[in-house]
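Excluded from the complex is one protein chain; the other protein chains are retained at their positions.
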Amino acid sequence: MKKIELTREDILHLAKLSSLKLTDQEVEKYCNQLGETVEFVKNLKELKTDVVIPTSQITNLTDVFFTDGETNKRVLTKEKATENAKYKKEKYFVVKRIM
Amino acid sequence: MNKLTKFKPVIGLEIHVELKTKSKMFCQCEADYFGKEPNTNTCPVCLGLPGALPVPNRKAVERTILIGKALDCKINKISKFDRKHYFYPDLPKGYQISQYDEPIAVKGKLSIFNNQYSNQSQNSNSEFDKNFRITRVHLEEDTGKLLHVGSDTLVDFNRSGVPLVEIVTEPDFDNSDDVKVFLEELQTIIRYLGVSDADMEKGTMRIEPNVSLIKLNLLQLKNVKRVPGNPKGSVKLPKYKVEVKNINSFRFVKDAIDYELERQIALLEKGITPKQETRGYDPDKKITFGQRSKEEAHDYRYFPEPDIPPMTFSEKFIAEIKVPELPQERLDRYINKFGLREQDAFVITRSLQTTNYFETIITDKVVQEFKAKKKISNLEDHVAKIIINKKLSTDLQVRAFIKKTLEMLQPKETDEKLLNALIDRLIEASSKAVEDYKKGKENAIMYLVGQVMREMKGKADAKIIISKLKAQISNPQLKSKN
């Protein structure tokens, strides 16, 4: 079986989608490692899946809802919401201007 | 040759409507975030804290089904939520819980009745009663809000997680007038359903038109038949599309589309295919402008939300969600049942507040009894005119409005003797008018009616006066007198 190669560009694209900054070394490393993993999971092709329904929920539950207007016992009062933030101004979270 | 005959506009709409529920979409925080101090309407769920999980709000799901039904959609028996990934500071989880391949409602349509605006724009080829296809109606969560101050962007998550319904149309529009009328109709429907304020200024309704043009040669143009509900005809869709964001009025939607069409035609004529992009709109300059795109790749990596089991809707459940009378049906009823003129019915039915006020008045027990007793068959028309012509304000308390209306509609108690004498006297005194009338000048009689009305101080019915006048003028007794 031919090994799947992920190119530098592939890795950089994925890094961008994932909002990760990678060093050149990391890019190199992930080219290999991702390729290896992709190669490994190819064994799934040995099973016939044409007519199989995909499982995204293993609970068999359906229709789980809450009732609109229920008492809110979890609201973060006062300054609780921003307590863990590194950068805040008054009651706002702050990031570097984006527009 | 008109530029548009060479290029055919292809316009589709994405409409977002914030639902007016009590709680947010996936937690119990209040959906009403207006006027609250920043970040005081949040909990672990809508703030995207580690470990927090979403549980969907049943009411929001029901209301989305209601919108779907009102737009003639098929309601999917099985529906689920999916995660849509992109990074932006107002999106706390790095993904938005939305719906991808199994939305709540699909394949609907909305007809518009575009005669109100058909003369306003020259390049409009509006027709009456056009169908526009609705691709899908799905449910998702709103993001937080950003505020740009100096070198900072401030983030407030009070709005994060408010239920948001997305309505997507097919690219069936070919002019901005239809878009505007469509949006007005949609807004009216949403308000009739009572599911949202659908207020463009407040941002509880948001429009993102996507605009492109397809080049047609003359031969193609002739062959393109406008199939109702499928204006694309046999034409392929363009290879690009430009989405315009951040528009906060219907007027601006129209202006933005018009600007975009012009901009794109200019490019196309130079042989340049416009760039696929998202553009902003500047209402002061009336132009659109390129925005740094949120996620250039637009690869949202959707996958089924593992935290929320799928939803199943039985026929019975769907049937129990009842669509109230919609503006178009109500308009038809006003015309057919109450004999309102179409324009009047249109004006009354546009605003939910007005039409509900009207309904309250005309169905009021006192008003109904009055109608029966006085045999005023067109009472509803009278009330409609009182409202339209602002003879009375709809700000009045219902009881006060009714009292005044009934006074105005009180049939005139006419002193028959006085009236007959007056008519005889007037006919004698106004021989010129009488002669004119006899010669066929129908209008001449209106002069006499006016005279009589003035003398009677309004205490006579115009119709009765006219018939009495006509009878008297053609009275042989009177003739012989002459």
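Which chain is which? They are A and B, in the order written, and residues in each are numbered from 1.
Note that a residue touches a chain if its C-beta (ideal position, glycine included) is under 8 Å from a C-beta of that chain, and two chains touch if they have at least 3 such contacts.
Here is the rule we use: contacts and distances are computed from a predicted model.
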Name under which UniProt lists the unshown chain, selected from "ATP-binding cassette, subfamily B", "FMNH2-utilizing oxygenase", "Glutamyl-tRNA(Gln) amidotransferase subunit A" or "Cytochrome bo(3) ubiquinol oxidase subunit 4": "Glutamyl-tRNA(Gln) amidotransferase subunit A"
Hidden partner chain, touching residue among B:P89, B:G203, B:P283 or B:G339: B:P89
Absent chain, residues of subunit B that touch it: 43-44, 47-56, 83, 85, 87, 89, 92-95, 155, 157, 299, 301-303, 306-309
Those residues of subunit A which, in the complete complex, touch the missing chain: 6, 10-11, 14-15, 17-22, 26, 30, 33-34, 36-38, 40-47, 49, 52-59, 61, 64, 66, 74, 76, 80-87, 93, 95
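The criterion applied here is as follows: only the chains that are shown with their structure count from here on.
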Contact footprint of subunit B on subunit A as seen in their complex: 13, 16-17, 19, 56-57, 59, 61-78, 81-82, 89-99
Residue numbers on subunit B that touch subunit A, as the complex places them: 21-23, 27-30, 37-45, 47, 55-61, 80, 85, 87, 89, 94, 146-148, 150-157, 292, 295, 297, 299, 301, 303-304, 306, 308-312
